[in-house]
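Right, one structure below, let's go through it.
Omission of a single protein chain aside, the complex is shown with its protein chains in their original locations.
Coming up: chain A.
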């Protein structure tokens, strides 16, 4: 591969279009290649995975056993993020009318329509008809302390 690249570069340089630089031409000499590049064998793959096992970085959950560390990481993320945050948000967002706010608004509009039809004021100063309220007599009120 390296030989091929040098051959192409040499060819381009002969034609005057060097990929290296148009300002100056440099001739770099390297040592002869002796088929140093070789495909990775199975034995070498096993060696690197053993190195990975020995020098593994912990996620902070367990420092002795890599498998436990990874398992705990996965379970913690699943329970805390997926279940509690994501699914929890879903449950809260799609919960049916929390605190009955939508129901209260619907009832308010129905009440407004009823009052319009009957010709009553839409907002009345008195919640209850004052004629129906029975106030305690003066004798009872004299003793009671009024707190404002």
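List of remarks:
Note that contacts are C-beta pairs under 8 Å (C-beta built on N, C-alpha and C of every residue); 3 or more make two chains touch, one makes a residue touch a chain; residues count from 1.
Basically, contacts and distances are computed from a predicted model.
Between the listed names "NADH-ubiquinone oxidoreductase chain 4", "glutathione transferase", "Nucleolar protein 8 isoform X1" or "DNA replication complex GINS protein PSF3", the UniProt record for the complex's undisplayed chain reads "NADH-ubiquinone oxidoreductase chain 4".
Only one of the listed residues, A:50, A:84 or A:141, touches the absent chain: A:84. Checked against the full complex, the candidates A:26, A:101 or A:132 give a single residue touching the omitted chain, namely A:101. By the touch rule set out above, chain A reaches the unshown chain at residues 58-63, 68, 72-73, 75-77, 79-81, 83-85, 87-89, 91-93, 95, 98-101, 145, 147.
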